[in-house]
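Worksheet: the structure to be examined is printed underneath.
A protein chain is absent from this complex, but the other protein chains hold their places.
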Amino acid sequence: MKTEIICSGFGGQGVLTIGKFIAQAGMKEGKHVSWLPSYGPEMRGGTANVSAVVSDQPIASPIVSTPDILVALNQPSIEKFAPHIRPGGVLVYDTGMCPDGCKRTDIQIISAPISSLAKEIGSDKVVNMIAIGMVIGRTNVIKYESMEEDLTSFLKERDPDLLEKNLIAIKKGMELGKA
Amino acid sequence: MEVIATRPKSLRDVPFTYCPGCTHGIAHRLIAESIDEHGLINKMAGVAPVGCSVFAYKFFNFDMAEAAHGRAPAVATGIKRARPDMHVFTYQGDGDLAAIGTAEIVHAANRGEHISVFFVNNAIYGMTGGQMAPTTLPDMKTTTSPYGRKVDDIGYPIRVCELLDTLVAPYYIERVSLLSGPDIIKAKKAVSKAIQYNKEGRGFTFIEFVSTCPTNWGIEPVKALVWAKENMLPFYKPGVFRDKGAPE
Partner (left out) sequence: MSKVLMKGNEAVAKAAINAGCRLYFAYPITPQSELIEYMAKMMPTVGGTFLQAESEVAAINMVYGAAGAGKRVMTSSSSPGISLKAEGMSYLAGAQLPCVIINVQRGGPGLGDIQPAQGDYFQATKGGGHGDYRLIVLAPSSVQEFADMASEAFDLADKYRNPVMILADGMLGQMMEPVDFKPAKTDQEIEAMGHQHESWCIHPNQDGDLKHHHEINSLEIDPVVLEKHVTKLYEKYAQIEANETRHELYNINDDNEILVVAFGTASRVVRSAVDELNAEGKNIGLFRPITVWPYPYEELAKCIGPRVKQVYVFELNTGQMVEDVKIAVNGKVPVNFWGRVGGMVFTPEQIKEKLQACF
């Protein structure tokens, strides 16, 4: 079983972090993972994207050209990558940031006003956690428990309030993903 | 018979490869004597340049590295950082230090690298046959300035001590002359002070020797000394530019 993911958005939206959390969680579950970012000046304010692969087998190419999952946090990301999603694959996107959405009918589309939901939870920082939750809710690429474990070890001492918000955000995302 | 002068221990029993009347031998001897006097022979390492003194790695009686052209201060930095318990110096000519190696000397000085640099300025490239150096005087003829150094075209000679004196880090900067007996006695004191500061780990020390090149200047050795006194010293004035260890 191999899952190929692209996360894409504006630089600063945390799309690289989404990929990193997924790869990290996959690694903790004993899977093979890779994380390959776009790099260079385009990251500063332009579009940024990352290819993440989670697999039971050693990963040959770390480059993802036909993703199983696309997380898009802006409209240009949908234009650029959605046409390449494998039929039957998953598109997660923020309706607040992607007004035109996606016209494909042969993929599973999960959309929500992610940025607004993050504000409701109480932090702009949890946008990427809602998106990860949406991925977890719909696919079995990683487990909620791995995310919880990872976040807890990272944030428990440093910022327990943000930890709680993150976990709420993932659960919210999972509800959306399951729907 | 009483022996009143002998080869310093810090020089090997190897004949110098310098031309008659050349002052490199004097500079070598002053450095070697000072290393002996400060008891550093067993902890010393030197870096030789590219130029007439390229074979300096054979002449000094401790571990030596031969550097690429201009890179001696970088090589010395590597040795000193790898072996902080050793004392390291470079020996460089004007083409090596002030042309191709300008970046290395400026930045080693700017870091306050704990090394001593001995800079022999005779206003010409000797080894390659008398080409123009960054320190060649205005209107001075060389094989690559056959009509004289035209300052409007190629710029003025670089005064390295003055240049390095604009930096904050260097500990000691002095220009001396090797053009007469009394000058050489003064030069010895400067060299000895640089080695002493090196021994004490004070910081970056820099000695410039105003020297001659009878062969490539095309002037007999004794007349070359006179020519240098009359032409070099007014432009390259000897003196202490910086001495952070001097009594207040």
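Read from first to last, the chains carry the letters A and B; within each, the first residue is number 1.
By definition in this document, a contact is a pair of C-beta atoms (placed from the backbone, for glycine too) under 8 Å apart; a residue touches a chain by one contact, two chains touch by 3 or more.
Fair warning: this is a prediction, and the values are worked out from it, not measured in the lab.
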Chains in view that touch the one left out, judged over the entire complex: A, B
Full-complex contact with the absent chain, from B:Val75, B:Ile124, B:Met140 or B:Ala228: B:Val75
Hidden-chain contact residue, picked from the options A:Gln13, A:Ser34, A:Asn128 or A:Ser146: A:Ser34
Residues of chain A (touch criterion as defined above) contacting the omitted chain: 20, 23-24, 27, 32-37, 39-40, 59-63, 65-66
Interface with the undisplayed chain - residues on chain B: 9, 12, 41-43, 45, 47, 54, 57-58, 61-68, 71, 74-83, 85-86, 103-104, 106-107
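Here is the rule we use: only the chains that are shown with their structure count from here on.
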Between chain B and chain A, distance of the C-alpha-averaged centres to the nearest whole Å: 63
